[in-house]
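Following this message is one structure expressed as structure tokens.
One protein chain is absent from this view; the other protein chains keep their places.
Now for chain A:
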Amino acid sequence: MASFISLCKLLLKLIIPTATIAILLLLIIIFALVFSHNATIPKFRRRGTPVHLLIVLGSGGHTTEMIYLLNKSLNTSVYTYRTYVVTSGDPFSATKAAEFEEGLIKLQQTNKKTDQPKSYDVITIPRARRVHQSYWTAPFTTLQALWACLLVLCGRYPKQKKLPWKFTSPHPDLIITNGPAVSVCMVLAAKILRFWIFISRWVTGQSSKPEVCRLRTIFVESWARITSLSTSGVLLLPLADRFLVQWPDLAGRRAWWGMKKTEHGGWMVL
């Protein structure tokens, strides 16, 4: 009996500090997210410098929408290098990306522009959660996917091509996503990396040195979402730097007070 009471006391002693640490961590995370959403981006990037764009191709309809969107909006003279991230078990997306890039090359040739070498890469990473996968194992595969995303963003994923020499940083400048779970992993990975870069610059006393900002994220909600956000959309509300929606009903939503709101961009896929 006495041993039981002392065990309870020990537990109580452990619970209070862990709870305090957990709440502190949560506050730091919330503060960092609010800070990140409200920070102004310093203007250090000169026009004409190479830009590395990372595109996440979800699967099925997400990929179709993304390709339509790229068809409409991608300006290859600005976004000079593209990395496409597809998930395993989705052969269509990689083909679609390659087709799209082939089309760009043809277009450049007909416009008599200088024949550029293939300036893109397609990377296949493991899926966060397969269809019908058990929810018990899902956290582990999600962590695996997050790790893969971190490696991709650092240019260190196996078989990832080396960037052309003009690029001074291994990190992509801009990440655009519209897809399911994998896009959440990618945006989260970008946030983690940026937090890491921010802290290490602060620690080494370089925080006032001008530096081009990289790893910015844009999430485009699916065109099929008219009155409600998708699950990945809800998760990305506090994480993505820009949140574009295609129907007016979804504009003006935000994760919590003080955070950025979703913006109505009209139909971006047509």
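Quick notes on this structure:
In this section, a residue touches a chain if its C-beta (ideal position, glycine included) is under 8 Å from a C-beta of that chain, and two chains touch if they have at least 3 such contacts; residues count from 1.
One rule holds for everything that comes next: contacts and distances are computed from a predicted model.
One subunit of the complex is not drawn; among "F-actin-capping protein subunit beta", "ubiquitinyl hydrolase 1", "PRELI/MSF1 domain-containing protein" or "UDP-N-acetylglucosamine transferase subunit ALG13", its UniProt record names it "UDP-N-acetylglucosamine transferase subunit ALG13".
Residue in contact with the omitted chain (choice from A:64, A:108 or A:144): A:64. Only one of A:6, A:20, A:73 or A:109 touches the absent chain when the whole complex is considered: A:73.
For the chain missing from the display, the contacting residue among A:44, A:136, A:165 or A:257 is A:44, taking the whole complex into account.
Touching the chain that is not shown, out of A:23, A:143 or A:270: A:270 (per the contact rule at the top). Contact residues of chain A toward the unshown chain are 41-47, 51, 60-61, 64-65, 68-69, 72-73, 75, 78-79, 92, 95-96, 173-174, 176, 213, 216, 218, 220, 222-228, 230, 241-242, 244, 263, 265-270.
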